[in-house]
Every structure is written in C-alpha cells, then in structure tokens.
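All protein chains but one are shown at their positions in the complex.
And now, subunit A:
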Amino acid sequence: MIHFVLLISRQGKVRLTKWYSPYPQKERTKVIRELSGLILTRGPKLCNFVEWRGFKVVYRRYASLYFCMCINQDDNELEILEIIHHYVEILDRYFGSVCELDLIFNFHKAYYILDELLIAGELQESSKKTVARHIAAQDSLVETAKEQASSLSNIIAEATK
C-alpha cells in the first residue's frame, strides 16, 4: 500500500502532497522536511529507493521535480517506480508535454488525475486510456456545467434588467 505521494522540487518546495494514511499536519511537515533532506541530496546514480522509518520511499526525478511514494517493506519497489512513471505519462498526455509549471498552477487537476489512478493507496487503474477518458469526461461535464451556469446567469441578468 502507498502511504503518501509527495512531489517536491529540487529546491525543496512542495508541489503536491497526498496522504493515504493518517498523518497529522505537524507530522506531515516533519515528514516532508526529513524526506527532502534525504532524497534531494542523493546522487544521480544511486538507487531510487530509500529506507525510512521502517518504510521504503521510492522516488524518481523528472527534470527538477521529484516524485516520491512511501510504501511498505514488502512492496515491489520497481513496480512503484513504474506507477510513478505511469502517472507522469498520464500527466504528460493531459497537459501536453507537462512541465513543473503546469503542476504548480494546476495542482488541483493533478490531484484529480491522481485520484483516478490511485485510490486508498492502491493502484486502481492501470490503463492510461481509461484514466484519460475518465478525466476528459469529467472536464467536459464541468464545461457544460459552466455553460449552463453562465446561460442561467444571463437569463437572470436579462430578466432583472
């Protein structure tokens, strides 16, 4: 099971956090600080895994962004590494050659996508297409909802004129 997902920039800035196990806010800050100290200092050729407090943290660097996932001792590290990559590929598809800035300004969208990929700390969908389709459906629904809302407000505006 995945306990949390962290996106940290090379400067140690938090870009996204998702906690699947309960961690109080204070603990979260501590965890992030501890892990960024541990991970950001690691050399490029070393393992993508770190043992930490009896868990394992799998991380992978994309440009200047680190994607980290914390898992149990008996989980398959390489699989998690590929789940991270899977997520990045989906992001890439969604944003069109995704860059860190996309995630900074659209972190809520990154959350929605993550929610389609992982649920309760488990991989729920391994098909990229399915995830993409689902997100697209949500987006189009949101669009129509927006249109409706605006037409509604137009009608109201017309009526109250």
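Annotations for the structure displayed:
In this section, a residue touches a chain if its C-beta (ideal position, glycine included) is under 8 Å from a C-beta of that chain, and two chains touch if they have at least 3 such contacts; residues count from 1.
Please note the rule applied: contacts and distances are computed from a predicted model.
Within the choices "Importin subunit alpha", "5'-nucleotidase, cytosolic IAa", "AP-1 complex subunit gamma" or "AP-4 complex subunit epsilon", the name that UniProt assigns to the complex's undisplayed chain is "AP-4 complex subunit epsilon". Remark: the residues of subunit A touching the chain excluded from display are 9-11, 13-14, 16-18, 22, 24-25, 28-29, 32, 43-51, 53-54, 59-65, 76-79, 81-83, 85-86, 88-89, 91-102, 104-109, 111-112, 115, 119-120, 122-130, 134, 136-139, 141-142, 145-146, 149.
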